[in-house]
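Of the protein chains in this complex, one is absent; all others appear in place.
Naming follows writing order (A, B, C and D), and every chain is counted from residue 1.
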Amino acid sequence: MELYARGQQLLRDQPGLVVVAVAAMLLVGDLFGKLLGGGLTAARFGGFVWDGLVIGLLIGLAGIGLSLTYSILGFANFAHGDYISWGAFSGWAVAYLLAGIDRYAAGGLLLIGAGDGPAPGDVGVSITNTPGSILAGLVVAVGFTIGVSLLVDRLVYRPIREADGITLLIASIGVAFVLRYLIVFFFYSGRQGVTDISRVPSYDIGGVVINAHELTIVAIALALMVGVHLLLQRSKLGKAMRAMADNRDLAQVTGIPVEGVIRTTWILGGGLAGAAGYLVVLTQGTIAYDLGWLLLLLIFAAVIMGGIGSVYGAIVGGLVIGLASRLSLIWLTGDLSSFAEPVAFGLMIFVLLFRPEGIFGGVSTA
Amino acid sequence: MAAFYLLFLGVGAILNYDVAGLISILGQVTFFTAVYALIVLALNLHWGYAGLFNIGIAGFMAVGVYTMAMLTAPPTGSPPGLGLPIAVGIVGGMLAAALVGLVTALPALRLRADYLAIVTVAISEIIRLTYNSPAFSTFTLPGGIALGTGGASGIGNFPSNPVRAIYYVDPSSAASGTTPIGAAVFGFFEAVFGVVRSAVIVDLTYGLVLAVVVFLVYTLLARVGNSPFGRVLKAIREDEVVAKSLGKDTNRFKIKTFMLGCALMGLAGVLWQGFGTGAVYPQAFRPELTFYIFIAVIIGGAGSNTGSVLGGAVFANLLFLLPQYLPTMIEQTFSIQANPNNFIAAVGPIAAGEIAPLLGYILNQRLPALRFVFVGVLLVYLMQNRPEGLLGHRTETAAAVDLSEGHTPGGQTGTDLTAPDEGGVDNE
Amino acid sequence: AGNGGGGDGGGRTLSQGVLMPLSGGLSNLGQPIRDGATLPFNLLEGNTEFTIDSQVEDTQTDPNAGQTAASALVDAGYPAVTGAAGSEVTIQVAENVLIPNNVMACSPASTSPAITDLDDNNLIWRTPPSDALQGQVLAQVATENEGAETAATMYVNNAYGQALSNSFVSAFDGTVQNEVSFPSGASSYSSQLSQALSDDPDTVVVVGYPESGVQLFRDYYSEYDGSTPFLVTDGLQDGDLPSNVGNAMTNVQGSAPSASGPGRDFFTTEYQNEYNSEPGVFTSQAFDATAVCLLANAAAGENSGPAIAEQMQAVANPGGEEVTPSTLADGLAMAAEGTEIQYQGASSPVDFNENGDLTAATYQVFAFNEDGYEATDTIEFSA
Amino acid sequence: MSETTATTEVTTYDDSLLCVRSLDAGYGDLQILEDVDLDVADGEYVTIVGPNGAGKSTTMKSVFGLTTYMGGHIEFNDEPIHGLRPEEIIHHGIGYVPQSDNVFPSLSVKENLEMGAYVLDTVPDDAMQAVFNRFPILEERQGQKAGTMSGGQQQMLAMGRALMLDPDLLLLDEPSAGLAPDLVDDMFDRIDRINDDGTAILMVEQNAKEALKRCDRSYVLVQGNNRYEEDGDALLNDPEVRKQFLGG
């Protein structure tokens, strides 16, 4: 009786929450049913989880930069996805060059196989076959994207620093167009294979196949995340960033070198975006001019779900989005499988209903 | 507007169009100007007036036009529809868009502006992917009525553009006989200009009908803006807590506005992607469409209806239509045979003093890509130089009467201790 | 009442538009097809008394943009168009721009069965066969070559994919366990693959384009052992696919409308000369489409859509002097003089029925290998 | 009462710390200040009073490089500082407490103070402790988000932050606004003490009676122009000034 009354109270106060809880319980129950009943093998389930983790880490990595620039410069940077793409193209161009320069002309290598360039199987880049060029590519991806973001800031955003967020947002859509189609101009518009899948060793862990590239991604992504964490935690930079996010005029009055902090923000955000783009290609094995743009909405969903301005929010949001979009495939079979992405968006909307500020919204960053 | 007509007549002339071609290009200018103006007006209501940062426009347009198509397509066709009259389809499309707007608004309006934006774009993507999914390609309603979205192939069998009924006995077939009006109009054009394709006249007529619709919507929104209702919207955009503390039920205002705007977006969808193009496909509603509309609003200057129409016109003509003709115009002027298929092959010969391969690469391979680069650069330029839109900073006062009038200058109260400046507002 | 008049061949202008996806999702396919479609112009230049006026427009792989592009051609007065490529765009453009304006079109790459039934006043034609046939070919290959009793299909979620998958399913004698659609241009197809392969089918039919195919087969080879036989369709007939995927793809066969018309070799040589690359899928159909349109135009004696359409069967179907890609210039002269001709193309003999489809279709069965693909068989159909 | 005549040539007082001459400034195209002259000597305590909208805050912001500079001179320690950016001006030894929006709402109290010392390499503990001693509530609430402090508490925090660097000149825009009486008193006492410790003060106050009582010298600003310059008590006793600006 008591329980009943309490339940009724809860139903009245938080009807949405109850519905969600019930739905979640049903899903988990069904999941166990499937796992035990054999409708879903543990290996397949594990595969979904692992895939979700990998893509989630990448979304989170890219999301950190978006989140930082969002809160500090006060606008949603729709060009972020194209920073990611440039990271991928610049990094892989160099990785290709280094891996194949002894056998092929530099031109075709730099264009990652455009026109009549060498095919991926011939160049043979993979983490085990050409670890050096892969790592060099990563460094270039980070460096080049930092360069792109600083240059764009100097040319586009800085002259309109005082403008409102929407003006900047629209400008960033312009930047996005320019960056994206410059890739097409220099490289190509289709999707092209990059890595040499025949030389990527994979390991069977309890039926879940994990390949060396995925392991590389997880290692690098985690390392970068820890690095950012330490940087923001150990230096006063993190606080200065939040101060600027709060009130840029006051930050100026207080003596915070506003332009310097902005530059640092771009360096961090651009660098991580470049790394994420580079790593995305490592897991997909293919490269396309719009690969960042395709990810952008998911990244936004992750950042918003986590709470704008929060580094941890972006990471957690990324993982949730990644896992949700993969795990939902357990239920979304057949023609419904195209709903994996909507599920991720739907989840974000749900989170916002109960935490309008995002999961980590209002919680300090560093 | 006349400037755009002239511009495109010029384009037509460069491209050696005949009279029919010229009329057709004017019809296109009218059509795209009108549809963009329409959708931009709707967005201006959301964003310019009420500060609702809705970047799910494409989704609401899709709901409008899909609903119209599903209501009016014949039950026997593929995908099957309900076979209802066009008017029901149009109203139904607007209502459906408004309802989806309501469903979006109820939870989303609690969020801050940029979160609302992401929620709306997410919903728009959900809508598009739903229409795109083969799962609903055809389905059966509980009552046994078959209905379908056509999946990725969309719906193409809904009744055609209603203005065709003015000219043709059977509006669905151009081969059918003409009505008396049709005969008269076609005859008139034939007499004046020589032979003119009848399809061109139909399109031009449709463009004019749309212009009338734009005018009506403009009037409607001008009234909304210049009224106490619009004033509350403006206040909500500025500071919702204040509006609430002054006794305004801000949620009601927001929901009403959101629904009205969505209904207009649905209407724009019906008139543009529905009757304007004759078939509806999910891929027409990608987020890029929404961005285009935002760009148009920005060009005109958010918050101003006049600006919206202007912005729609500028975007439609200079950024959408003109770039479509540019490649051909360029190709007609220069023709370069060299056609290297990658960038290195294009720039390599420059060392040897040969510029032709690069030009050939640009013209023959990468012109479409450069068009987008151009749009992007232009956008950035606009934001840096005219962020308030082409009309500059315009503040349209939100009131049904001219507020400055009521002042009786007799009451000079202030001594020299007030009035530092004489209220020099920079509204031009 | 055209300007040039009937009999005199010389000096008249033949106008021909080309409408292709040069940007957007199909741009990789569209650009070579465009090259195939414009090749006749280059070959004829200086070799004929006709002046040829042509213009290329980009559909951006988008039905709406396609309409604007088509309007540009119509407004510029082109009575006939080679295009478009994707069936969706072709249908939309035909219904809303070309047919109302009495402009005829011959598509070199739209294979959707829906095009057969268009209410088109005889204006819409095509040089590849309808997919209604290709489904049967695939079913035949699956049963006869692979002895498959079970199959799964994976198809790109658009008109082309849906139709072809359906036509395979209805033609296949065994059981089709799963029909899985996938979006084009996605970054991973793992989940779709695992669904298609979940019941261990004897063969998997994949309907798609290289853009998705690269990713799909990469995902397949990195996650599975690569032993299940796959069948692909014309959209995936791409010699670069194995090298791009990074696998010899020897478990993959495919079918495609054969490009083995009488003028095949001539076309291939010229294409290579002109563009420095191998002719890709549908490029020879594109050549033929343009060629037939030009011949019909010459025969019609005026730049008018319906008049040209009227001559399409006359210049292409059996009976009269043979015209091949290498004798196109002569063919134009003969057509203009009213001589009865029959065009024998690069892709096929080009023989139209009353719907504007090919009466007979030859399909090529091919198998992938390290260097691309090679033809293993041809299957002929007459509808 | 001596009305200052606007001099165009730059005459610097010998001991002048801040010297403003013929300053024109405003926002965008809108000019607010016209020909403003102002001096603060080393260690001096100067106030600016005047009606609402006279341009008092604008003057302060102009000194700190936050408005559109339109002409004239501002020198600090004999170095021109007009046209410099605020973070450079801070380096010259000027601190500024704006009239409103003067804390970082989502930073904690302690972090707000740390930001005050951003230009230093490390946060000086003694400076922090000194601020805590001046405003004990800040120490108590050092973890609370500044945005959730009461209006008066925020005012203290803003003062505390400006003091972190121990500036030579402190610009205060209405520091007593919103403070409870004991704190108003207290605040003025503290300002006195800060001034006694050698920091020059330039302060805008609506609480003119109190301000004029305590300052060394005062300017009256009307319509973007400085009208009167006088020592505080003299102004306080000037009947016309009383009538117009001090509410009788």
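Operating definition for what follows: contacts are C-beta pairs under 8 Å (C-beta built on N, C-alpha and C of every residue); 3 or more make two chains touch, one makes a residue touch a chain.
Convention: contacts and distances are computed from a predicted model.
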Answering from "Probable branched-chain amino acid transport ATP-binding protein LivG", "Na+/H+ antiporter subunit G", "NADH dehydrogenase" or "tRNA-archaeosine synthase": the UniProt protein name of the missing subunit is "Probable branched-chain amino acid transport ATP-binding protein LivG"
Listed by label, the shown chains touching the absent chain are B, D
Hey, which of B:Lys244, B:Arg286 or B:Arg386 is the one touching the hidden chain? B:Lys244
Extract the touching residues of subunit B with respect to the undisplayed chain. 220, 223-224, 227-232, 234-235, 237-239, 241-250, 253, 256, 260, 395, 397-401, 403-408, 411, 413-414, 417-419, 422-423, 425, 427
With the missing chain put back, which residues of subunit D would touch it? List them for me. 27, 30, 51-54, 57, 99-100, 136-137, 140, 144, 148-153, 155-156, 174, 177-186, 206-208, 243-248
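Assume only the chains that are shown with their structure count from here on.
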Among the chains, which is located farthest from subunit D on the basis of C-alpha centroids? C
Inter-centroid spacing, subunit D versus subunit A (mean Cα positions, whole Å): 46
Return the distance between the CA-based centres of subunit B and subunit D, expressed in whole Å. 52
Identify all positions of subunit A at which a residue touches two or more other chains, and write them in rising order. 116, 188-189, 334-335, 338
Pull out every residue in subunit C that's touching 2 or more other chains. 23, 27, 157, 181, 183, 277
Could you please specify the touching residues of subunit C with respect to subunit B in the complex? 22-23, 27, 31, 55-58, 60, 62-65, 67-69, 71-72, 74-77, 88, 91-92, 95-96, 99-102, 114, 119, 121, 157-159, 161-162, 181, 183, 275-277
Subunit D - residues contacting subunit A, complex: 64, 66, 85-87, 90-91, 96, 98, 101-108, 111-112, 114-116, 118-119, 161, 165
Tell me, which parts of subunit C touch subunit A in their complex? 23, 27-28, 157, 178-183, 185-188, 190-192, 194-195, 210-212, 214-215, 218-219, 221-223, 240, 242-247, 277
